[in-house]
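One protein chain omitted, others in place.
Take a look at chain A:
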Amino acid sequence: MNINLTLIGQAISFAVFVWFCMKYVWPPVIAALDERSKKIADGLEAANRASRDLELAQEKATQTLRESKEQAAEIIEQANKRANQIVDEAKEQAIAEGQRLRDAAQAEIEQDVMRAKEALRAQVSALALTGAEKILGASVDEKAHSEIVEQLAKEL
């Protein structure tokens, strides 16, 4: 068991091996390991985030659904109210229109009656004159007696 040059040879080869390992073996492997662990961490985080997002989305969806339901109910209610209102208005309008039509008809009737009376009066006065002419046998001076005839006609 001699200590000899082998010792130095071993030390040199050891140094070379360590250098080679440090330069060409360790860095790529450890870089890959680090990168993979980072990838895994990222993946886990992404999964967490995704599940959180999903939860939020679900919450939002239910909220939106609830809101739209409320809105729909409100709209229906409003529509109902409006419909009732429209029906009421229509009723009122119809009543008013009926009234108006009846009034107009009434007025027309009255006018017609007046007009008929007028015509009748004129005819009566003419008839009276003719009658009177026949009774008196003489023509009545229309100018002189028109006043009387008119008075007569008015009395009719």
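To be clear about the criterion, a contact is a pair of C-beta atoms (placed from the backbone, for glycine too) under 8 Å apart; a residue touches a chain by one contact, two chains touch by 3 or more; residues count from 1.
Just so we're on the same page, contacts and distances are computed from a predicted model.
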Name the absent chain as its UniProt record does, using one of the following: "Phosphate-specific transport system accessory protein PhoU", "Sugar ABC transporter permease", "ATP synthase subunit a" or "NADH-quinone oxidoreductase subunit N".
"ATP synthase subunit a"
I'm checking contacts with the chain that's been left out. Which of A:V18, A:A79 or A:V113 qualifies?
A:V18
Selected residue (touches chain absent from view) among A:A32, A:L54, A:A72 or A:V87:
A:A32
Could I get the residues of chain A that touch the absent chain, sorted low to high?
1-11, 13-15, 17-18, 20-22, 24-26, 28-30, 32-33, 35-36, 39
